[in-house]
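For this depiction, one protein chain was excluded, whereas all remaining protein chains were kept in their positions.
Labels run A and B following the written order; every chain starts at residue 1.
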Amino acid sequence: MSAETERHAREDILGTLRRGLAAAPLIVPSPPARPAPEPITPDPWAKLAEVLTPLSVPLRLAGNPAEAAALVADIARERKATSYTRWGESLDGLGIDEALSGLTRAEAAPCRDLSKIDLGIALAHGVLVESGTMVLAAGPGRHRAASLLPPSSIILAPRKALLEDVGKLPELLAKLTAGGRAPACVNLISGPSSTADIELVLVRGVHGPASLTIVGLDWDF
Amino acid sequence: MRAQLFIPCLVEDCQPETAEAVVEVLEHLDVEVRHPSGQTCCGQLAYKTGDLKNARRLAARYLEIFAAPDPVVCPSGSCVKMVHNYPGLFNPDEPEHKRAVELAARTFEFCDFISGLPATQRMGAHLRARACYHGSCQLQGLPGQDAPRELLRGVRGLDLVEAERPDRCCGFGGVFSLQFTSVSEALVEDKCREILALEPDFVVAAEPSCLMNIGGHLARLGKPLPALHVAQVLAAGLRKETPPWK
Partner (left out) sequence: MEVNTQNFRSLAERASANKRLRGVLDHATRHFQRCRQASMDALPHREEYFARARAARFNALAHLPELLEELEKNATALGTKVHWAHDAAEARDIVTGIAKAANAKVIVKGKSMITEEIALNPALEAMGAEVWETDLGEFIVQLAGEPPSHIIAPALHKSREDVVKLFAEKLNLHGEAIPELTMLARHALREKFLTADMGITGANMAVASTGSVVLVENEGNIRMSTTCPRVHVAIMSIEKVVADFEAVADILRVLPRSTTGQRMSSYVSVLTGPRLEGETDGAQETHIVILDNGRSRVLGDPELRQTLACVRCGACLNVCPVYQTIGGHAYGWIYPGPIGALLSTLLLPEDKTRDLPYGCTLCGACHRTCPLSINHPQALLTLRAREKGGSILGRAHSLLARHPHAYRAAVGTARAVDPQLDLLPRLPGLSGLTGFVEARRPPELKKSFTARRRSAAKKERS
């Protein structure tokens, strides 16, 4: 369609909207303040586990990098993974590659090249405890496919990323954008891929991962 | 205390027993009842079929009929709701508008009205029967929508049960039942099945049109279970005699 027609559509639409609102102004009463979130202290991990359990998402806690790497290796074994892909830089230094030395690592790559990988490992920039939501900001070395294509997904959740609920999302997104461009993709992940489209029977793993495990990093990562 | 009776057209000619029960209960509660003449239809049918012109005309009549300042009491949630809609039928600068606002503020559904009377607490109704309550959707959103339940719970001896989905529409919907007869029938079928499953002695509700719909279908099913207005149950409870429908 010509740019001309589109420009015309734009002017028409905006014009009709303006005229309509001018003729019949829409006054919206101010809403109440957003209620204070339920506190997640003193034990945010326990709160998080409580939310994740009904979603069939296990939460495992690591007290240090070595424990975290060992947990990742345990999960890989349980899932019978022979290959994995993980976020780069941000997860270097945890010793994951050493712990998974028996597995093939696939670097970040276009989807086609990652379609046969068994396990993906990524990091949460924020965790909304109330809904069990992992907030992942994609970027260079933080590929979206890592938490999407492999049938098994591990998301590492640092203690300092724990936030109360979705009310904290605007602040978190602003932080992720600070001093530059917003991430092109932020994923909020709250459980494994699921569907109930046939006779309302719940099935996990329809397009995304069937299994999701959260590894809590219980130190100042 | 004085009150003006607002009797829906359906009650006037098809369910006069309900109106009589309303009077009986109100008088028992020391309310002096007047029944202003000239009542026909409050305009609900016109309003709900989109005929606002006639709805306005009929509303204007009712503003006259109930011009006296006493509260207006009506045994139908949908008719009360209609009066609550009156202000919207007139422009704020029309004289009728102010009167409509005033009338709406003193028009009460029967159960809601008597719930607010001190004497109701000591009414002492007694009736040994099993009643299935249908919470008409037309009462939802009105002040005192749970008043019928509360009043029935106060009747000693009454085993009050509620159908599986007590507040689900019985499928009447005025013109809906004439234009979508099969859909409407399917809904009243559901409603009656859920009521009959509880094996009550009668169905009770605070909405005459639901009672007509449910009672009419039960009759067609060959299960002539009485469909009674809350006022009838209260009145029977006050008389303390075994009613014919037990």
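Definition applied: a residue touches a chain if its C-beta (ideal position, glycine included) is under 8 Å from a C-beta of that chain, and two chains touch if they have at least 3 such contacts.
Remember, it's a predicted structure, so these values are computed and weren't measured experimentally.
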Chain not shown, its touching partners among those shown: A, B
Selected residue (touches chain absent from view) among B:Cys41, B:Val80, B:Cys132 or B:Leu152: B:Cys41
Residue among A:Thr133, A:Ser152 or A:Ser211 that touches the chain left out of view: A:Thr133
Sites on subunit A contacted by the missing partner chain, in the whole complex: 1, 5-7, 9-10, 12-14, 16-21, 23-35, 38, 51, 108-112, 115, 128, 130-133, 138-141, 143-145, 148, 165-167, 169-170, 173-174, 177, 181-201, 203, 205-209
Missing-chain contacts mapped onto subunit B: 7, 9-16, 19-20, 23, 35, 37-41, 43, 45-52, 54-55, 57-58, 61, 137-138, 140-141, 167-169, 171-188, 212-213, 215-217, 219-220
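In this section, only the chains that are shown with their structure count from here on.
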Inter-chain centre distance, subunit A versus subunit B - centres from mean C-alpha coordinates, in Å: 53
